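The complex is shown incomplete by one protein chain, all other protein chains being positioned as in the whole.
So, chain A:
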């Protein structure tokens, strides 16, 4: 997995609460057996019209957000299904960071397996970013080591993250390789059960 240490990029604001995984990636794209190539289907029903053309009234399609790599959204982002196709689509589209006041549990843990940093900030901090990004170009830097989000104007916000997930992302570790070093403990547990 690609490591994540820090990232600076353009913010795309999507000011809606409860954005569910069916919106992030609709079911018709879950039939594929690959991990790659889901970016073009991200927010499919919002981004494209019935004929498959990009809609000009959905903000992700606006010219000013084309290079965005930091997605900022409302409460409970990623609620609904466990489909990892959701973070796959977000990552493949080009986002490295998702900032929201809260995340759904399964989506949150799925992000860490795919080199995406989910950043939980206070509601008012998210609103501040949202206002600025909706009003004009907004760039943010996100530093995982220091657990801080900041911009060039002196604005900053810190965030919490547990040590385990932090180390996993900082080092780009493959979790299974790490767990396999506990093979003896797993075998001992199994022997004691049987």
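Simple rule for what comes next: a contact is a pair of C-beta atoms (placed from the backbone, for glycine too) under 8 Å apart; a residue touches a chain by one contact, two chains touch by 3 or more; residues count from 1.
Just so it is clear, contacts and distances are computed from a predicted model.
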{"item": "Name of the absent chain as recorded in UniProt (options \"YbdD/YjiX family protein\", \"ABC-2 type transport system ATP-binding protein\", \"3-isopropylmalate dehydratase large subunit\" or \"ABC transporter permease\")", "value": "\"3-isopropylmalate dehydratase large subunit\""}
{"item": "Residue in contact with the excluded chain [from A:56, A:124 or A:162]", "value": "A:162"}
{"item": "Per the touch definition above, residue among A:42, A:60 or A:79 touching the missing chain", "value": "A:79"}
{"item": "Chain not shown, touching residues in chain A", "value": "16-18, 20, 22-23, 26-28, 30-35, 45, 50, 75-76, 79-84, 87, 102, 104-106, 109-110, 113-114, 162-164, 175-176, 179-180, 182-183, 185-186, 189-190, 193"}
